[in-house]
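Before anything else, here's the structure in question.
Our next item is chain A:
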Amino acid sequence: MTPDLIYGLTGMAVFGIGLVGALCAQDRLRRVLALKLCSVGAAFVLVVGAWREPPGAPDPVPHALVITGIVVMVSATAVALALIRRLQTLEAEDDA
Partner candidate 1 sequence: MQLLAFMTAFATPLFLAALLIWPQARALVWRVMPFAPLPALVLAMLANLPLEAQAEWLILGLHFGLDEVSRLFIVFTALLWCAAGTAARHWMRDDARAASFGVLFAMAQAGNLGLLLAQDALSFYAFFALMSFASYGLVLHMRDAKAQSAARLYIGFVVLGELALFAGLALAASQAGSFLLADLRAAAPSGMAVALLIIGFGVKLGIMPLHFWLPPAHGAAPVPASAVLSGAMIKAGLFGMLTVLPLGSVAYADHGTVLMAAGMVTIFAALLLGVQQDNPKVVLGFSSVSQMGIVALGLGAGLMVPAAWAVILPVLVFLAAHHALAKGALFLGTGAYAAQTGSLSRIAVTLALLIPALVLAGLPASSGGFGKEALKTALAAGSPVWLPWLTVALSLSGIATTLLMARYIALIWRNPPKAPAKMAAEAVLLPFISLAAAALALPVIWPVLAQDMAAPISTAEPGALWPVGSAVLLAAGAATFAHAQHIGPSVFLAQLLAPFNALGARVDSVIAAKRRAARRVGHAVPKLLGETARRWRLGQTAIAGLIALILILEFGAGLLAETPAASPTAPPPAQIFTPDF
Partner candidate 2 sequence: MMDAPLLPLFILLTSLLASPILFALPERAAGLRTSINLSMAALKVALVGWLSLKVAQGVIYDLRFEMLPGLEFKLQADPLAILFIALSAVLWLITTVYSVGYLEHGPHRARFFGFFSLCVAATVGIAMSGNLFTFLLFYELLTLATYPLVIHRGDAAALRAGRIYLIYTLAGGLVLLLGTLGLWVLAGTTDFTPGGVLADVAAETPLAAQLLFIVLIGALGVKAALFPFHAWLPIAMVAPAPVSALLHAVAVVKAGAFGIMRVVYEVFGIETAQELGLTAPLAVLAGITIIYGSLKAITQDDIKKRLAYSTVSQVSYITLGVALASPIAAVGALAHLIHQGLMKITMFMAAGNLAEGLGAKRVSQMDSVGRIMPGTMLAFTLAALAMIGLPPLAGFVSKWYLAQGGLDAGQDWVIALLLGSSLLNAIYFLPMLHRAWFRDAASDKAGAPGRPRIGWMLAAPPVTTAVLVLVAGGLANAPFSPLEWTRFIVAIEYQE
């Protein structure tokens, strides 16, 4: 029962939950959020992979990758949210 095991499985769970959300959610916002959960799940895997038993220092490369991933994800999220806003406005204009 080491942390990597626990958090690794947590990561799987979070990824799975995010996937369910991404596939099932109807609400656009919720889908974005679900995708973000997926990305956290993926990040867990890398961070866990980098973890070493306490005396050892963790592998820095996956950390760097996760940071990159986070920034990439926020960019994608921003674009998706911009699309959602725009679409909502267009629908409102059409319906009005």
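In this text, contacts are C-beta pairs under 8 Å (C-beta built on N, C-alpha and C of every residue); 3 or more make two chains touch, one makes a residue touch a chain; residues count from 1.
The set was built so that all candidates are chains of the complex that A comes from, given by their letters.
Computed from a prediction, not measured in an experiment: that's the story for all the values here.
Trainee: Since the rest of 1 or 2 are in the complex but keep clear of chain A, which one touches it?
Mentor: Answer for chain A: candidate 1.
Trainee: Spell out the residues on chain A that touch candidate 1 in their complex, using ranges where they run on.
Mentor: 19, 22-24
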